[in-house]
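Then we have subunit A:
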Amino acid sequence: MSDDVFLRVNDVSKWYGDEQVLDEVSFEMDRSDVTVLIGPSGSGKSTMLRCVNRLAEAQEGSITLDGEEVLSPDTDVDRLRREVGMVFQSFNLFAHLSALGNVALGPRRVLGLSAAEARERATSQLERVGLADQLESYPAELSGGQQQRVGIARALAMEPKLMLFDEPTSALDPELIGEVLEVMRALVDEGMTMLVVTHEMSFARAVADEVVFLDDGRVVERGPPEQLFERPEKERTGRFLERIASHD
Partner candidate 1 sequence: MAGATRPRTVGERVADTDPSVGRILLVAAGALFWGWLVVSWVNRWLGGVIAPVGEPLVAPDAVEGALAAVPGLAAVAPDVAFVVGLTPTLAQGTWLTVVITGASLVCGFFIAVPLAVARVYGRFSAWLSLGYTELLRGTPLLAQLFVLYYGLNLAASVPAALSGVFPRDVVWVAILGFTLNGAAYQAEYIRGAVESVDEGQITAGRAIGLSKLESIYYVVLPQALRYAIPSWTNEFVYLIKYSSLAGFITVPELYYLANRVATETFRYTTVFLVLGAMYLALVLTASKFMERVDDRVAIPGLGADRER
Partner candidate 2 sequence: MSAPGSLALAAADSLGALAPSTAAGETPLTAATVGSVSESIDWWLVGDPADWWFVLRNVDYLGGGLLLTVGLTVASILLGFLVGFPAGAVEVYGDGRWKRLVETVGVVLRGTPIVVILLVIYFVVGVPQVNLGIGSISPAVSAGIAGLGLRSAAYQSQIFRAALGSVDDGQLEAGRAVGLSRFESIRYVVVPQALRRSIPGFQNEFTIVLKDTSIVFAIGLAELLTRGYDLFTQQTTAVLEVILFISGIYFVLTFTTNRALDYLGTRYAIPEGEST
């Protein structure tokens, strides 16, 4: 299957004990694509995301990233994660480090840059997410939106070829969501390849190349946003979108 598909997820299944959380999930992305995974909570979106950088282990199927099999036991997991950035719902900033320290840790300890180089790279990434004035602040001194932007800068500092976003705005107060989405939009414009789990439908509609609707661990429907949002083929998709819309 040598092709130029950048990320191919093929029939991935996963169980926690007896409970199946992913059931033959398949989709693919090209370079610079933005794919958004949507679905009710517990539908397996986050688990699917985590299988891509192997924070969760899929038991069946295959995931190829840039021509390499991710799920192979020979895969160097640390190298994989170096190349795939991740942004968490709960930010997970290193609580003992300043914004700068958070972003510089990876370049310094994983990529082996000198302290000065790592600092420089971290500074420029924090500038990129609009936090040039908060370099020395600790996570507890930042607002949720600022913390999440540090989280994005931390992932970007590793110069990843794919970025995973796991509900990046779900833990934020409504008035802080905008600043994070703005940063993400800027990344889309720069051509970053992004796989995003989110409930922000307007964001998905605006930037996604493809939207994948998951329910009960299965892909119910996938397609370009205009099609999926305007003319869903499956009844379940429509019901889900209606429910989400009524909450907005």
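How were these candidates chosen? In short, all candidates are chains of the complex that A comes from, given by their letters.
Going forward, contacts are C-beta pairs under 8 Å (C-beta built on N, C-alpha and C of every residue); 3 or more make two chains touch, one makes a residue touch a chain; residues count from 1.
As the structure is a prediction and not an experimental result, all values here were calculated from the model.
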Candidate number, among 1 or 2, whose chain touches subunit A in this complex: 1
Complex contact set, residues of subunit A against candidate 1: 53, 55, 78-82, 85-86, 88, 90, 92-97, 105-106, 109-110, 136, 138-141, 154-155, 158
